[in-house]
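Before any comments, here is the structure.
With one protein chain removed, the remaining protein chains of the complex are shown where they sit.
Naming follows writing order (A and B), and every chain is counted from residue 1.
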Amino acid sequence: MFEKAHIGILTVSDRASAGIYEDLSGKAIESTLNDYLVSDWQPVYRLIADERPLIETALRELVDEEKCCLVITTGGTGPALRDVTPEATEAVCDRMMPGFGELMRMESLKYVPTAILSRQTAGLRKQSLIINLPGKPKAIRQCLDAVFPAVPYCIDLMDGPYLDCNPEVISIFRPAS
Amino acid sequence: MFEKAHIGILTVSDRASAGIYEDLSGKAIESTLNDYLVSDWQPVYRLIADERPLIETALRELVDEEKCCLVITTGGTGPALRDVTPEATEAVCDRMMPGFGELMRMESLKYVPTAILSRQTAGLRKQSLIINLPGKPKAIRQCLDAVFPAVPYCIDLMDGPYLDCNPEVISIFRPAS
Partner (left out) sequence: MFEKAHIGILTVSDRASAGIYEDLSGKAIESTLNDYLVSDWQPVYRLIADERPLIETALRELVDEEKCCLVITTGGTGPALRDVTPEATEAVCDRMMPGFGELMRMESLKYVPTAILSRQTAGLRKQSLIINLPGKPKAIRQCLDAVFPAVPYCIDLMDGPYLDCNPEVISIFRPAS
């Protein structure tokens, strides 16, 4: 394992990847992680179109070559025809983590009834955790605030790098073992 | 697309399809949709036995030939040996919508602890949304009240017909884009 945690940030968006607008969602993930983490980490950033083979290739590279212990995707989780991020994620994962999607939808339901349209999931490829977030920048922080408290312990359980967080920003939880 | 929205109502029941009792559940779906919708719509109704090939064929026809933008099934979602509607639904869908089943079970749990026995799901076939409801007539309204607020926007996102609802009956939600 690397000393410094490598964390993949994968933005999946036809329009952002074509340069039609700026990738605010990928930036929102990076700045949220900078807020949370006090231990050293390095983002590995990718921006691609909503094409299932491209998403699968990017996820495999981020895990297998870039050695990311965590990959966070944004975009492609809705019901539009081109939204295929959850399918690509499931295809590259060995085991699924249904609790992440359940909690993010439950959390988003407090704000909008259309939260149930979000098909986002999470799973494990080898010793890495892959989490789908929705594409809207304002939903990024909401969703990460809900699930990130469990992320450092999840990575501990897969023998990944020790992620340390700022307790004034986010209360992560590691059970006494 | 048709001007008038086509909505499939598929009742899956050995006994109702054999004429042993009346299909009250299919009728409950139609009358609930009549309450909700103020835009034009036309029901496309089917009543079949709990046989997986029959269910799959009916779902394919309702989407591919009848051009339904939405198909609502009732029945066959429990743990009895003949209950196979969720399996048939998953077999014909390209992509799944886990949030629908999660919310309906969460909602039904407020009334009965056996809500967790309901295996209902939802998914997308091409540009159509397929939603499983339980078979009991009294659960139909409960479940539709929970998930329908998100349905018109889901169909918008798949370029389907614009569904307009009576705000005194149901508060649907379309995010400002």
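Going forward, contacts are C-beta pairs under 8 Å (C-beta built on N, C-alpha and C of every residue); 3 or more make two chains touch, one makes a residue touch a chain.
A quick note: this is a predicted structure, and the numbers were derived from the prediction, not measured.
Peer 1: For the full complex, which residue in A:Met96, A:Val112 or A:Val169 touches the chain that was left out?
Peer 2: A:Met96
Peer 1: Which of A:Ala49, A:Ala91 or A:Leu124 touches the chain that is not shown?
Peer 2: A:Leu124
Peer 1: Looking at B:Leu54, B:Ala91, B:Ala115 or B:Ile170, which residue reaches the missing chain?
Peer 2: Going through B:Leu54, B:Ala91, B:Ala115 or B:Ile170 one by one, B:Ala115 is the residue touching the chain not shown.
Peer 1: For subunit A, which residues lie in contact with the unshown chain of the complex?
Peer 2: 95-100, 102-103, 106, 124, 127, 129, 147, 149-150, 153-154, 157-159, 171-175
Peer 1: Counting contacts across the full complex, list the positions on subunit B that touch the omitted chain.
Peer 2: Output for subunit B: 78-81, 83-84, 86-87, 98, 101-102, 105-106, 109, 112-119, 121.
Everything that follows uses one rule, which is that only the chains that are shown with their structure count from here on.
Peer 1: List the centre-to-centre spacing of subunit A and subunit B in whole Å, with centres computed as mean CA coordinates.
Peer 2: Between these chains, centre-to-centre, one finds 31 Å.
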